[in-house]
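Excluded from the complex is one protein chain; the other protein chains are retained at their positions.
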Amino acid sequence: MSDWIPLWLHKLGSPPVFYRFAGALRPWMLALALLLGAVALYGGLVLAPADYQQGDAYRIIFIHVPSAWMSLFIYGVMAVASFIALVWRIKLAEVVAMESAPVGACFTFITLVTGSLWGKPMWGTWWTWDARLTSELVLLFLYLGVIGLYHAFEDRRQGARAAAFLAIVGIINVPIVHFSVNWWNTLHQGSTVRILGPSKMSGDMLWPLLTMMAATKFYYLASLFGRIRADLLAMESGKDWVRQIAAREEAR
Amino acid sequence: MGGYAAYVWPAYAVFFVVLAADFFAPALRRRRNLRELRARLARQSARQQRSASS
Partner (left out) sequence: MNPTRKRRLTIVVSVLAAAAVAIGLTVFALQQNMNYLFTPSQVQSGEASAYKTFRLGGMVKAGSIQRASDSLKVTFTVIDAGGAMPVEYTGILPDLFRDNQSVIATGHMDNARFIATEVLAKHDETYMPKELKDAMAKAHEGKKVDGAAAQDNKPGAPQP
């Protein structure tokens, strides 16, 4: 590998080191996720006032929008890790990509279900084939395709390479999901939270939403670290360090 | 919930149930893998002992 990669990063890429690193960080990530999530829930369900148009039904936004955001964010992480895995053949990048997919699929599923539960009372329908809803559904199929392709091969690394390729091709869908509400006339409304310019939400509703977005980020890290640890143990089951862990867990 | 409880609470339930399932799945996988590894190691050492004694 090239020598411009700092030594500590190189070391972090070694399975036993990353296993310990992820194990040490994971409880903190989970604690932050739970803490921020609890604060956001209190802010969103108790403190935030009802909306002038939608009454209390808009409170679904506090999970719907963070989940939708994570469904796109995780896809981006997965695609970048896939790219690194394909080009530099770094085992850890493969693991990150393949273990991100189930988490992303979960968030996409949540987005679709909560959106449906929100659409029924407000729009008057559970589902409509507009560009935003359809492209998010395509995102779910992409995640399932990546997961399926990964498990279709007997050889894990071969499966990971095929799935990584699909993940990279599918990245084209991410901007489509995000900009669908601008590019086409959809039933779905535009973005409320804006990175550039002021968000279209009053402050007492906005901060729980942003807090929940942070909570889901930390949750993703916690879940990803747990998944990577499980995966590393399975991949390296012939190695000494895994045997030691197995022996240690038996003693307990 | 201003008449919308039937939509808001199921949405929150889905959120927490799906994420909890996602979170606990790898822990189960990890424990199963380690158990299988221990069984394999036990078989191996048993075989080695047998071949050593015969």
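To keep things simple, chains are lettered A and B as they appear, and every chain counts its residues starting from 1.
Criterion: a residue touches a chain if its C-beta (ideal position, glycine included) is under 8 Å from a C-beta of that chain, and two chains touch if they have at least 3 such contacts.
Note that the coordinates shown come from a computational prediction; the quantities given were computed from them, not determined experimentally.
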item	value
Which displayed chains the hidden chain touches across the whole complex	A
Residue of A:Met70, A:Met201 or A:Leu233 in touch with the missing chain, whole complex considered	A:Met201
Contact partner of the left-out chain, one of A:His10, A:His151 or A:Arg248	A:His151
Residue numbers in chain A that touch the chain omitted from display	49-55, 57-58, 61, 121-125, 128-131, 134-135, 137-138, 141-142, 144-145, 148-149, 151-154, 184-187, 189-192, 200-202, 204-205
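The criterion applied here is as follows: only the chains that are shown with their structure count from here on.
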item	value
Centre-to-centre distance between chain B and chain A (centres being mean Cα positions), rounded to whole Å	20
Residues of chain B that touch chain A when the two form their complex	1-4, 7-8, 10-12, 14-15, 18-19, 21-23, 25-27, 29-30, 33-34, 37-38, 41
Of chain A, residues touching chain B in the complex	50, 55-57, 59-60, 63-64, 67, 99, 102-103, 106, 109-110, 113-114, 117-118, 120-121, 219, 222-223, 226-227, 229-231, 233-234, 237, 242-243, 245-247, 249-250
